[in-house]
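Have a look at this one.
A single protein chain has been omitted; all remaining protein chains appear in their positions.
Should a chain be cited, it is by its letter among A, B and C, assigned in written order, with residues numbered from 1 in that chain.
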Amino acid sequence: MKVALLGGTGAVGQRFVSMLSGHPWFDLTVITGKTSVGRRYGDLKWILEGEVPEEFRDLVIAENSIESLRGVDLVFSALPSREAREFERELMKRGIPLVSNASALRMDPLVPLVIPEVNPDHLSLIERQVELGIGPAATDPNCTTTVMTLPLKPLHEAYTLKRLNVASYQALSGAGYPGVPSYDAIDNVIPFIPGEEEKVQNESRKILGAIERGEIRMADFEVQATCVRVPVLDGHTVAIHAEFEEEVDPEEAANLLEGFRSEPQELELPTAPEQPIHVRTEPDRPQPRYDRNEEGGMSVVVGRIRRGSNRRSLLLTVVGHNTIRGAAGQAILLAELMRAKKLI
Amino acid sequence: MKVALLGGTGAVGQRFVSMLSGHPWFDLTVITGKTSVGRRYGDLKWILEGEVPEEFRDLVIAENSIESLRGVDLVFSALPSREAREFERELMKRGIPLVSNASALRMDPLVPLVIPEVNPDHLSLIERQVELGIGPAATDPNCTTTVMTLPLKPLHEAYTLKRLNVASYQALSGAGYPGVPSYDAIDNVIPFIPGEEEKVQNESRKILGAIERGEIRMADFEVQATCVRVPVLDGHTVAIHAEFEEEVDPEEAANLLEGFRSEPQELELPTAPEQPIHVRTEPDRPQPRYDRNEEGGMSVVVGRIRRGSNRRSLLLTVVGHNTIRGAAGQAILLAELMRAKKLI
Amino acid sequence: MKVALLGGTGAVGQRFVSMLSGHPWFDLTVITGKTSVGRRYGDLKWILEGEVPEEFRDLVIAENSIESLRGVDLVFSALPSREAREFERELMKRGIPLVSNASALRMDPLVPLVIPEVNPDHLSLIERQVELGIGPAATDPNCTTTVMTLPLKPLHEAYTLKRLNVASYQALSGAGYPGVPSYDAIDNVIPFIPGEEEKVQNESRKILGAIERGEIRMADFEVQATCVRVPVLDGHTVAIHAEFEEEVDPEEAANLLEGFRSEPQELELPTAPEQPIHVRTEPDRPQPRYDRNEEGGMSVVVGRIRRGSNRRSLLLTVVGHNTIRGAAGQAILLAELMRAKKLI
Partner (left out) sequence: MKVALLGGTGAVGQRFVSMLSGHPWFDLTVITGKTSVGRRYGDLKWILEGEVPEEFRDLVIAENSIESLRGVDLVFSALPSREAREFERELMKRGIPLVSNASALRMDPLVPLVIPEVNPDHLSLIERQVELGIGPAATDPNCTTTVMTLPLKPLHEAYTLKRLNVASYQALSGAGYPGVPSYDAIDNVIPFIPGEEEKVQNESRKILGAIERGEIRMADFEVQATCVRVPVLDGHTVAIHAEFEEEVDPEEAANLLEGFRSEPQELELPTAPEQPIHVRTEPDRPQPRYDRNEEGGMSVVVGRIRRGSNRRSLLLTVVGHNTIRGAAGQAILLAELMRAKKLI
């Protein structure tokens, strides 16, 4: 499949490019940008490890326009929210297949918001899109939402979430590039990330919601989040205090997490980790620098699983790579899932 | 008053020395240590800004022993927990006045655990000590507990705390010196601080507890804490998710915090801040680097005051200097309060 | 004297504002900016410790224009180089007194480039300006040049510099705000600072040059510099390898540095440090975090004074505050010197 990447020059865009290099199914042929239109991709500043993959160095950055997308079978979007809003709707209307990491369509009731291991069934919304003559379009959630919601899935199934209190320790790469000034990030934390807490609170309830009569009913637990930027390059850490309807056993919970597998694993999708959730038992893990690259950054790592102040309360800490599992890698995995299900 | 300082060579000990320099009431004449006994204080490695205060440079480090304390009217303790356990009990038995920042006696039912602005009334426990022929001895809480509990006081009075979920972003100086290896602290957070969460959970409930028939009844709200070390030099940040018995109005809460004053302010104690709690309204404050030194580090700074997922829930973020308000400065303020009340 | 500050909103501009607060001679009445014209100064983002000084909060940012400067007796410039070029020449032509921290005029043969303790005699160039009906205008050097050249002065006098090899470890605040992206500054150094090495190489030779027949003859030692940005907030460190015409004794050199005083000290100028150069003898000092604020940031701190590979070679390391001694503080000190000499 020929694929295009919208917004391919930013921090998340570069991660897409890196992960699409050598991809067995997707052939990246178009990269769009904004200020760098007309330049060789290999001439832009590359902020990831290594070099721009050789096969993409000579791609010339195209504009974000329908014309740029001719002959393309699938569009990945790493656009900033503002730019995504209109253009992604335009793609939907025109029936151009879209897998977006932008926030614009995430809460649209017609668009599935999918963590491939958590709610692959939500892709059934695409049938409704087809009836309406739009799409197919799917989105994957915000980075922090992803890292937090993936381990909540088996716990929610077992014990039913009632109330969530979460605090995040988010990496600098999540703010894009140039992002946070270094003068603010040394010897400091920044206790506010615009829009982030709302995303965590809303998206998690959509993802863990149920499909009923072709529509998503949001899960009805409460979520309270405080999102904070810390001086870490990559890897979001989330401290989760979860309260459930049922009594919880921490050891059983650890087993549920460690044993969790889902469709991407069964289908052996190219980008799927073997084990989406790893559990560490050392008291001081997970740590972002040591755990963010588990299974190439596609797994999250959970630790500090312990009982809270009552028997229905479970506390845990999770680390996940924000631009891999939390963005580009997951969007690619989502596209693989859609392809395997013949939705694109 | 002639005062001694136990454990005066560590990170908190140095802060005591710095803050006792030029103190109008307390004359520091004895500093004890462990590995540096017999050395000049001015020859030790000084990890704070500036130099060792001139008047203390020639003090020779004494051992932690009763003999070292001859002629002293008051003892401050900055001992590590293990060393404090026996020695502080010994001081109590011998009737040597003690104000301790160590954790050893904090949860002792006979020993008041005091944030001077929050529960000065708990000092009435000292009457019981006197009856028993021990003490007087008082302790101040753990750094994170202090930073969190100070702003909770006026809120608890107004709305009655029911459940607390807190996550901390704690500074490196809290681990002492040498403390955390730099190799672990760069591009990383460390999601576990031994014993810290238990302290936060227990101490806060003692401090906000009530004196009944000469004993402290712990406050009965639930507390769940996740404590994390971040690459910040000084200043602990705490994200507080509080649920109250009553409905909360965020604006009113901000006014209660901003207007909060207590005995140390009324008594105009030398180390008391004019306003113990400052409220910032910028969306991205408080930040440790910018806010930790408010009123010389003796005030905490609160921001991001907002409603949670229901009307009885309030979310806020607080920053306070961990070795000043959270340790040495508060212990000195506590001693001043005890002196003003003629308890020492 | 009524003074204006051009470019008062950036990192150096804020330092000027902070240091002009409560200044006994200079009354700051005009602050100009670019993107923030028309806004209250107190409403801008303040990146220094504490708050915007109260007396300047209500100043409204003016444009960089001659009209903005009416009624002003002296103009400080913290303009970016590009903007300074034309406007500072315009000021000179119009006879508006100027003390600039911008690089635009530094190498102009008619404009003195002055470290007040090093070459106060270069201010005699202002006589020539007066003859030509321009100025008075003076500049102070680049931050790294200042930190390096101040301790070289007494050594050059004693031993005559022949060749300099320097490497810098420069703070992030030197890149302004937002400056270096945090994603580049964590776990990294950046081995290139545009234009910096040329400034260090040229400016140092002008400053240590001699006035001959009303003109400056550049000192004729060789300078080779490598300038590197490191993850430090404030305070430039410079490793100096100096070769002299004469044999050097490290101990004597230390005494020369420690004992160095000059006109600003003799005149007791308000911003002058008592001792411009402090010498530390601990093997691991100076360090930027511990030494940058010596005498309010107006002194530099030298250490590691040792002989090089031959008897005419001396190695030393110096730390100085880049936005205080290296920029705003020094420009203010220079203006004080000019005022004391009745040049403005």
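Here is the rule we go by: a contact is a pair of C-beta atoms (placed from the backbone, for glycine too) under 8 Å apart; a residue touches a chain by one contact, two chains touch by 3 or more.
What you see is a predicted model; the values in this text were computed from it and never measured.
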{"item": "From C:S68, C:S124, C:N165 or C:Q275, residue that would touch the chain that is not displayed", "value": "C:N165"}
{"item": "Omitted-chain contact residue, chosen from B:T9, B:S103, B:S173 or B:T237", "value": "B:S173"}
{"item": "Omitted-chain contact residue, chosen from C:S81, C:T160, C:Q224 or C:N255", "value": "C:Q224"}
{"item": "Touching residues on subunit A - with respect to the absent chain", "value": "49-50, 186-187, 290, 293"}
{"item": "Residues of subunit B in contact with the chain not shown", "value": "11, 47, 172-173, 177-187, 231-233"}
{"item": "Contact set of subunit C toward the excluded chain (per top definition)", "value": "163, 165, 167, 169, 184, 187-192, 194, 201, 222-224, 226, 228, 230-233, 237, 239, 241, 283-290, 303-304, 308-310, 313, 315, 317"}
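Throughout what follows, only the chains that are shown with their structure count from here on.
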{"item": "Gap in Å, rounded to a whole number, between the CA centres of subunit B and subunit A", "value": "41"}
{"item": "Geometric centre distance via CA averages, subunit C-subunit A, whole Å", "value": "48"}
{"item": "For subunit A, residues contacting two or more additional chains", "value": "184, 187, 231-233"}
